[in-house]
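What follows is one structure encoded as structure tokens, with my remarks underneath.
Omission of a single protein chain aside, the complex is shown with its protein chains in their original locations.
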Amino acid sequence: MTHFSIAQKVLFQHCDPAGIVFYPRYFEMINYAVESWFEEGLNVPFSTLHFERNSAIPTATINTVFKAPSRLGDILDIGLTVNRIGGASLDLEIEAAANDNIRFSATLTLVHVNGTSGKPKPWPEDIRERIETLLRETL
Amino acid sequence: MTHFSIAQKVLFQHCDPAGIVFYPRYFEMINYAVESWFEEGLNVPFSTLHFERNSAIPTATINTVFKAPSRLGDILDIGLTVNRIGGASLDLEIEAAANDNIRFSATLTLVHVNGTSGKPKPWPEDIRERIETLLRETL
Amino acid sequence: MTHFSIAQKVLFQHCDPAGIVFYPRYFEMINYAVESWFEEGLNVPFSTLHFERNSAIPTATINTVFKAPSRLGDILDIGLTVNRIGGASLDLEIEAAANDNIRFSATLTLVHVNGTSGKPKPWPEDIRERIETLLRETL
Partner (left out) sequence: MTHFSIAQKVLFQHCDPAGIVFYPRYFEMINYAVESWFEEGLNVPFSTLHFERNSAIPTATINTVFKAPSRLGDILDIGLTVNRIGGASLDLEIEAAANDNIRFSATLTLVHVNGTSGKPKPWPEDIRERIETLLRETL
């Protein structure tokens, strides 16, 4: 069960001389999925998160499997699933598919940190509540 | 023991509004390390690999741990170590450090494929030999 | 009068340590506007243009004025206007605004070329007709 998803068209700028998506561009798409979810799903746009709340959510680890190449013009359906929320961490799973064919899947851990010091700080209550609600609803 | 290394300065274009390297840019640096190693270490520039030999070496999996942020102006020392060569696969480890402080480490598996079909094809003898020599020398 | 427009949100990945769009990212947006117009306005997706028709449309010149910075979360309205079609060239104007505030404007000349030789080749009739229709309608 996915908690959020975006559609991302494979553009010219994503592709390499082999005519397929250059894999570092997939990480920009992953970041875009997380950014969109924070804004639309959790109601905390990145501009608010970074500039008003002085927080950041750097990625601590990310493990990715690339299962099939994506080509110019493919429409990727990128789904995001929350696996677990910790004190200041968040485990996500992100999977992209096109035409029922999985292109990549990633598991990542984000950490909520103070924007100035970079030190972990507990998730604020509003964000924690929204995420816990998501997790309860998908039991 | 590293088999190859490059120096990469953290440029303005690598950094995000939090003032640290935006992590998708690290994957461009990882690709640059592999590309430089193929050219300088294995004597097979990517232009030869892709256009003359009609091969490609897509990344099949990559697991990455981000240990500390990197900032504008840092000089990253990015080391590449070969862990294992298979029939058409290659396991690498890549670690970046600055001032003796590890910034990220990644383990990845590349696959040597036919540039047209995208199907795995065995490593050509010249590349295999150079890599096996490296592995023997570092026993 | 604009002939085509897209909306582009300013994402984290577009912004630099100064918290504003890093200007090379604007050129990716310009390319995205042209790519979307070819697909949706001219009915020629870039995958068709490049791989089926063996054409390319490199940018020959581009002049850009950056009038005001854009920030994380801004929604840019990027409008494209055709100024003139030549034998194998195309003059476009692209302007981006947010909240009625112009962020950048660019005039560019594209050239339709053979994908293999890179040599200019006349616009195919279907593309030329659609563009000339646009130009007539906006007299």
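Note that the chains are named A, B and C in the order they appear, and that numbering of residues resets to 1 at the start of each chain.
Please note the rule applied: a contact is a pair of C-beta atoms (placed from the backbone, for glycine too) under 8 Å apart; a residue touches a chain by one contact, two chains touch by 3 or more.
Since we're looking at a predicted model, the values are computed, not measured.
K.L.:
Which listed residue, C:41, C:69 or C:120, touches the chain dropped from view?
P.N.:
C:69
K.L.:
Quickly run down the residues of subunit C that touch the omitted chain.
P.N.:
The list for subunit C reads 17-18, 20, 22-25, 27-28, 30-31, 50, 56, 58-66, 69, 115, 118.
K.L.:
Residues of subunit A in contact with the chain that isn't shown?
P.N.:
Contact residues on subunit A toward the absent chain are 12-13, 15-17, 19, 22, 24, 72.
K.L.:
Which subunit B residues would touch the chain omitted from the figure, given the whole complex?
P.N.:
Against the missing chain, subunit B presents residues 11-13, 19, 28, 31-32, 35, 45-47, 50-51, 71-73.
Keep this in mind: only the chains that are shown with their structure count from here on.
K.L.:
Starting from the Cα centroid of subunit A, hunt down the chain whose centroid lies farthest away.
P.N.:
C
K.L.:
Using mean Cα positions, find the chain sitting nearest the overall protein centre.
P.N.:
Central chain: A.
K.L.:
What's the distance between the Cα centroids of subunit A and subunit C, rounded to whole Å?
P.N.:
28
K.L.:
Quick one: report the Å distance separating subunit A from subunit B, using the average Cα coordinate of each chain.
P.N.:
Their C-alpha centroids are separated by 24 Å.
K.L.:
At which residue positions does subunit B touch at least two other chains?
P.N.:
Touching at least two other chains: 17, 22, 24.
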